[in-house]
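What follows is one structure encoded as structure tokens, with my remarks underneath.
Heads up, one of the protein chains got dropped from this complex, but the rest are sitting where they should.
Right after this comes subunit A.
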Amino acid sequence: MFILDRLEEIVNHQNIPLHPASVPFIVHGVEREREKQKEKEMTLGLINANPVVHERRERLSRADDPPHHPYPHPHPHPDDVLDALDVFDSVRDIRDPEHPYSLEQLSVLSEESITVDEKLGRIQITFTPTVQHCSMATVIGLCLRVKLMQSFPPHFKVDIKVSPGSLANEEAVNKQLNDKERVTAALENPNLRQLVDECLYSSELYSY
């Protein structure tokens, strides 16, 4: 089997939330939230139930482009070269598959864990799962890969790795994440695809 085996298992167990009756109705807010949480916990025990949430860092605002250069510059706009912050900006808001927090808030990623070589066309991302035996690491890696494929030109070679020592089956995960065929196969699984899409496009993050 080429498909990311463990992943599929998780996804097939998880209840993909369906839209209940279309008639809007009101329920008692807090209780409902609690019920939802309980429901989730019963169907699938959370792998890391209480993650440490870090404060979101101030978004670095880049100096605005000067409206016009008085003299033509030999290197047009040297500030606009693709850098690690660009990559970080595109992936920091990806939601964690388990929690309503972003990867940045959970410190799975940071700007320092990304290296970019524009000339050679390489992007390397190292991420740190929240717990040693996090089986969600592969989903996170998959999300990163999809997001980068969408945001950067195809000639960039993207390497996604788990930071050394942060995961029990580190080698296997790294191998899975950088195997083109496995990734393609994984994305053809509709359940997995939906999970990835939810992580990428969900806006229900807690904001502080």
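What to note about this one:
Basically, a contact is a pair of C-beta atoms (placed from the backbone, for glycine too) under 8 Å apart; a residue touches a chain by one contact, two chains touch by 3 or more; residues count from 1.
Throughout what follows, contacts and distances are computed from a predicted model.
Note on the omitted subunit: UniProt lists it as "MMS19 nucleotide excision repair protein", one of the names in "Phosphatidylinositol glycan anchor biosynthesis class T", "Signal peptidase complex subunit 3", "AP-3 complex subunit beta" or "MMS19 nucleotide excision repair protein". The missing chain, though absent from the display, is touched by one residue of A:90, A:124, A:163 or A:189; that residue is A:90.
Listed for subunit A, the residues touching the missing chain in the whole complex are 23-30, 32-33, 62, 65, 76-77, 79-80, 82, 86, 90, 150-155, 201, 208.
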